[in-house]
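Every protein chain except one is present and positioned as in the full complex.
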Amino acid sequence: MAIGRSVPMLDAPARVTGTVDYMINLRLPDMLVGKVVRSQSPHAKLLKVDVSQALHVPGVVAILTGPDLGANALYGASIKDQAVVALDRVRYVGEPIAAIAAESMDAAEEAAMLLDIEYEELPAVFDALEAVQTGAPILHEKYTDNIFIHSKLRHSDMETAFAEADEIFEDVFTSPLAQQSSLEPHVTAARWEGDHLTVWTGSQAPFMVRRVLSEILGIPQESVRIIVPPLGGAYGGKGHIRIEPLVAVMARKTGGRPVKFVLSRAEEFVTVTKHAASITLKTGVKRDGTFTARQVTIYWNGGAYADASPLLVPQGMVRSVGPYRIPAVRVDSYGIYTNLPPAGAYRGAMSSQATWAYESQMDIIARRMGWDPLEFRLKNLYVSGDRFATGETLHDVHFIECLQAAAGAMPAGPSPEVNKEKKVGRGYGVMMKSTVSTSKSQARVKLDDSGVATLFTSTVEMGQGAHTAMAQITAGALDIPFEQVRVVGPDTSVTPFDSTTSASRSTNMMGNAVLAAGAAMKRRLIDLAGPLLEIPGEELRAEGGRVLTKDASISYADILKRNGLPSLEELGEYSTALTMDPETGQGISTPHWHQGAGAAEVEVDTETGKITILRYAAASFAGRVVNPRLAQLQNDGNVIFGLGPALMEEMALDGGQVTNPNLADYPIPSIRDVPLELISVCIESEEGELHGIGEMTLPPVAPAIANAVEDAVGVRIKDLPITAEKVLHALQERLKP
Amino acid sequence: MILIVNGGSYQVQGGARTLLEVLRDDLGLMGTKEGCGVGMCGACTVLVDGRPFSSCHLLAAQAAGKEIVTIEGLQRNGNLHPVQQAFLEHGAFQCAYCTPGFVLMTVALLAENPSPEDDEIREYLSGNLCRCGSYQNIVEAVKAARRK
Partner (left out) sequence: MSIKFLEPSDFPEAAASLAEHGDEAKIIAGGVSVTLMLQQKLIAPPVLVSLGRIAGGDSIRQSSDGLHIGALAKLRNLEQSSVVQEWCPALAHAFRVVGNVRVRNQATIGGNLSAADYAADPPAMLIALGASAQVFGPDGKREVPLGEFFLGFYTTALRPTEILTGIIVPPLPTSARASYHKFSSISAEGRPCLAVGAVADFDADGRCRDLQIAIGAAVETPQRVDTAEAMARGESLTDELIAAIAEEYAQALDPLTDVRGSAWYRREMIRVFVGRVLKEVRDGNR
């Protein structure tokens, strides 16, 4: 049985020999290279963009600027506020003003230096809390308070609920601007053939790209073909449309020659970021250890354009409540414009910042009330059947199991005392995350007369092993050997619709679509086999690559051959369309919940503030695990990734300019940053449904570490990242009389 | 100028071009890639006379006449190098963008020190970044390869 086996990734040999065809390797005949020319000002009127001198550089084929854009110059996932290249205004340092297509990068760079650009500076604002104040610079006329989206959740009467509390806690937690930092940058190539456009791009959402491009270009979606090879990492940064519009429009000026844009590492930092966020949690508790109310206010720094935020901010609202029974909940989740690069999804989208807040506050509450942080959690964690703050009933939730699994991996015995000699402490974090509420996945399975099955899927392979998992599910659905399955895609002209590969939705949703296709295929095979075996369909079953009954059987391949069919195809689909009331957030927010927990044991050097993670245990609920090794890799990988925002990742800014746009000054976790001991547990449920595992163990990392630091040395850090300097500063403040 | 790459001799133009550019653009060896451009991530790792270098900050001219090995040069008669085999068996990758770099570093490490301790492995590989976070499996793969 293929499902449940740790088979190697389908293209594992290519991965160890460096022959994977990443976007960065794409070469097309007659290809030009592209370069983006970017704004040096955080906020300005664009008075002049003169390309005349630049056009004379030998090797330059075409230059794209605002005037080239047609009627649909503005686009956006929801709010169309972003121009393909700047029209009359720039709103962040790094915003594309022009694009150059040339025979060589040298020519493009020479031309870039010859562009004559004039700005009229405007006041700029970079902090979300400042941006909403009266008098702050306004980025988009329609939004005079710079708030472009306000998602609301209203569940029960807050005033009464807070009145019932014995203690009320109010804390502010912040997360800084950060960057997804996939090792492969954004790479996109485009080629026009008449009115048909082909775009090769490193994107997690090919059909979203297709739709938006068709809108911008004013051509039918069928005229746009999006092809996505395996990605060198994405982590949400490639989850929404990025440079595809610029590249597609640029390619219209090259006389049919394809043009490829490869962003540099520095450009990555001005292309998409992780929302900086300030989260205020006001929580009421009773002395009996239960909650009465929680009020959440989140300011998400969306950057200069709405971009993906209108999709993410409502999700952030749902993800900010936490996995505990709280009768009254109110959330206000704001998306705010500032003169920074646009923010998008970053692994554990919105949950990363939200879990930092609610799990940190759990320990603040526990300590002040004299409760054990672990017991306080276990007492209040949701169980199946409970109702969430949206009113929906929770099913298949295993938070308690996750937390117990993580905590259980810690050394036995009471926490060490906080004193000068022993600086070791323990902390926990639990995460509750929704996935995409409305989306659709289709899968097409083709069986040929040699018995080989090909799965056509638009799920993107970005290292998580999605194609391998889908192949295993296909094999399981048809009950044929894994080795007989091939996977094709994504290619929007060939593979059927999928909303997106993100929010850890694919194993569940595409997986279910594959199961549906497989079930349909089995039924079809039975129908075709019946007459051949002269046995009624109801007595037949499809098993082990054959249609059979007790006394007779025929292989799938023979069924096709004897029917004169070279192949059979079946389409499967799985979708959810869940809605919430726009004023109250009541409804159903997710088809199922993602659950993860972490336990950290840290040592703090009280003289330097430096944190060493001695042991970290991560547990996630994985439902029915398709590939145990790949699931473990995801669990481990998420913890290691999570060390970044927890301890080291922070974009530095000066007047809106990113001053550390490189991996030397913006560190990401290295092999020596890994906890001395890392334990990971996937809690499975054999009868359960297929479940996502792409993000679960990441968000608990930061609060678990902060909680362990408080346990060790009695200081509370509320602003990420938890640096040695912050810890030392807090230690010294605490010792002051 | 002549570059000796994976056992073959190639006439190339150097100029101010890095070895990374020449390998990819002139010789079509796409396994070596840029990840950061400043020598921090190791995605551009190549072996020069058996030692690992960041080809993104090495001029092609500086490697002239030396024996350069890229990821493409490890296989023998279509068979995976033992280090590649160990990485495959231990699932020591996810998106695998960093994998050629880690594999070559491991080859160099084991040539220098056939039985490294765990901490020596981590120190040697400390300059290779894996954003997907496959470090644990990578260390297991190296440990397996050292026994071969």
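We just call them A and B in the order they show up, numbering each chain from 1.
One rule holds in what follows: a contact is a pair of C-beta atoms (placed from the backbone, for glycine too) under 8 Å apart; a residue touches a chain by one contact, two chains touch by 3 or more.
Computed from a predicted model, the values in this text were never measured in an experiment.
In the complete complex, the hidden chain is touched by one of A:D145, A:D171, A:D332 or A:D673, namely A:D673.
Only one residue from B:T45, B:T99 or B:Q136 touches the chain missing from this view: B:T45. When the whole complex is considered, the residue among A:E118, A:D527, A:E543 or A:E607 that touches the unshown chain is A:E607. By the touch criterion stated above, the residues of chain A touching the omitted chain are 106, 109, 607-608, 610, 647-648, 650, 652, 659-660, 664-670, 672-673, 723-725, 728-729.
Looking at chain B, the residues touching the absent chain are 14-16, 18, 37-40, 42, 45, 48, 51-54, 56-59, 61-62, 105, 108, 124, 126-128.
Basically, only the chains that are shown with their structure count from here on.
Every residue of chain B that touches chain A in the complex is listed here, in rising order: 30-38, 40-41, 43, 70-72, 74-75, 80, 84-85, 87-89, 91, 93-100, 103, 122-123, 125-139.
On the side of chain A, the complex with chain B involves touching residues 6, 8-9, 12-20, 22, 24-25, 181-184, 230-233, 235, 264-265, 462-465, 629-630, 633, 636-641, 662-664, 668-672, 674, 678.
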